[in-house]
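For this depiction, one protein chain was excluded, whereas all remaining protein chains were kept in their positions.
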Amino acid sequence: MSPHIGNVSYLLSLLTTGLTSGALYAFVALAIVLVYKTTTHINLAQGEMAALGAFIVLALTRYGVNVWLALVISMALSFGLGAGIERGLIRPLERRGIFPVVLATLALFLVINAVMAIIWGTQPVPAPAPLPNGLDAKIDILAGPPPFFLTYRALGTYVILLAVLAGLWLLLERTKLGLGYRAVAANREAAQVLGIPVGRMQMLGWGIAAALGTVAAVLVAETVNTLDFNVMGSILIFGLAAATLGGFDSVPGAAVGGLVLGMIVTFVPGLFTVIEGDLGLIIALAVVLVVLLVRPQGFFGTKPLERV
Amino acid sequence: MTGTDPLLRVAGLHAAYRSVKVLHGLDLEVRRGEVVVLLGANGAGKTTTLRALCGMVDTQGSVLLDGVELVGRSTEWIVRQGIAHVPQGRGIFGVLTVEENMRAGAWGRRDAKGVDADIERWYGVFPRLAERRRQRAGGMSGGEQQMLAVARALMARPKLLLLDEPSLGLAQIVTRGLFRQLEEINRDEGMSMLIVEQNAELALSFAHRGYVIESGHIVLGGQAADIRADEGMRRAYLGY
Partner (left out) sequence: MTPRVIVEGSRRHRAWQGAGLLLAALVVIALPVLLDDFRLGQFALVIAYSVAVLGLNLVSGFTGQVSLGHGAFFGIGAYTTAILFTDHGWPYLATLPVAALLGLVLGFLVGMPALRLHGLYLAVVTLAVGVAFPVLLTQPIANKLGTGGVAGKTVFVNWTKPAWFTLDVSNLGWKYLVMAAVAALLFWLATGVLRSRVGRSLTALRDNETAAAVSGVWPAEVKTVAFAVSAMYGALGGSLYVLTTPVVSPAGIGFAITLLFITAMVLGGATTVAGAWIGGLAMVFLPYYTSQWAGQVGFLASVTDQPGLFSNVIYGVILIVFIYFLPQGLAPFFTKARSRFVAIVPAAAAPALPAAAEAPAVPASPAPSPGPVQSGR
């Protein structure tokens, strides 16, 4: 047990740290889920596409574009890229089952990863920082020790996550496009006979996922202060674990799954000092295995991860 | 109120799933305001016929709806021309509410007011759906789900309604109620229907005309009453 276990300030710090990483996992999990719902595929290149989006933000800011404007432009480009990849690369393989599609997303992974390294180099570079990120960019709450404070970066991450969730809710629950998307997700063939353009809904899922991924990658890079071509390497695993936890076909599940996973990954090493080192990935693996054994469809999901 | 004016004219329709040919030159006709039933054994090609009309399998030949050729077009486009399909097993969106299902049925329409009015109109015909409009459709009984599937298809304001085995998995009394409602919709709205049905007796009692399909061909067609009356035909093709 950690000696700080009774220290309120310490526990609150763990909580905010957990929520911050959880929010980042939630973004990736949302992207995975939005692709999965209409296509029943998992895009293993999700992280690389996201990192590419972050590099585009970086490239634009180097040309003097405002970082927020750069983010919006990059999200739009990512949306187009995602939708285009679905249409051009993935859909022709769909009829042949899971195997070729998984391989195709792996191929994307390889190509995008290497292209990023070739264009922007293999060394980490300072990350674009849309959120205030200085040492003083925080609100002090408890003096401690250890002191408890909230950084503007953490607050900004929470606000962006909430805004994204609200936006997704509005889009999916309150627009005709969202109705079509949910109809395809619920029953692809029935949606088709009603004249709902199934293909376009699949492109929509990929597009939104790619745009969200870009937000995630920019925030991840800002959290670690640097951007490099492997920035999303392990985050994809956390995103997948979060999606497994919440259920691959549940949007709220992805958000909750991400936050819960963030808490687990922060609190377990934080409270039990018996375990040392960076155990996040191993905890994520344990979460995946436990969920599969206990509740394969995830805690908010309706259908098991299966292609019908 | 059956006219003689053909709404749907199918000529020499071939259909295949990838390389497996299922229909070999099918001819049939549905007149305006008419209910036509398609009978036949399992695997004869009934469901494929309906799917072929909607462009969901690879097709050759000719399908004219009001003189417009449908073969080679996308399902989306065909639905906009006025064909609505109630698929086998109902195909409702279980996680969506009843009303969302109805709205999904009106996907191709742009008249928001007309859609709202139609929703209320079909709630009038199927009051059970009105009671459950805010509930998830997946929680309803099989009969209610079938009503929803029909109402949802009608939301597209089709010229022709295709129904694939509407009685599947329903209790007899529920089926009879459903067919009564279909009969009313045909009579009151003049809705033309092409129905695939296992329960030949029931379907023939309600349809105007019938076709019997065997191995991808139409082997028999005529007035429903004549088919019912002809014991030889019944024995040979319908097995009752």
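Note that the chains are named A and B in the order they appear, and that numbering of residues resets to 1 at the start of each chain.
Following the convention adopted for this analysis, contacts are C-beta pairs under 8 Å (C-beta built on N, C-alpha and C of every residue); 3 or more make two chains touch, one makes a residue touch a chain.
Everything numeric here is computed off the predicted structure, so don't read it as measured data.
For the omitted chain, the shown partners it touches in the full complex are A. Touch with the chain omitted from the figure is made, among A:L11, A:A59, A:I73 or A:A117, by A:A117.
Touching the chain that is not shown, out of A:I98, A:V125 or A:L271: A:I98 (per the contact rule at the top). By the touch criterion stated above, the residues of chain A touching the omitted chain are 41-42, 44, 89, 92-93, 96-100, 102-104, 106-111, 113-115, 117-119, 121-122, 233-234, 237, 240-241, 244, 276-279, 281-282, 284-285, 288-289, 292-293, 296, 304-307.
Throughout what follows, only the chains that are shown with their structure count from here on.
Centre-to-centre, using mean CA coordinates, chain A is 43 Å away from chain B. Taken in their complex, chain B has these residues touching chain A: 54, 56, 75-76, 78-80, 84-85, 87, 91-96, 100, 103-105, 107-108, 152-153, 156. For chain A in complex with chain B, the touching residues are 176, 179-180, 182-183, 186-187, 189-197, 302.
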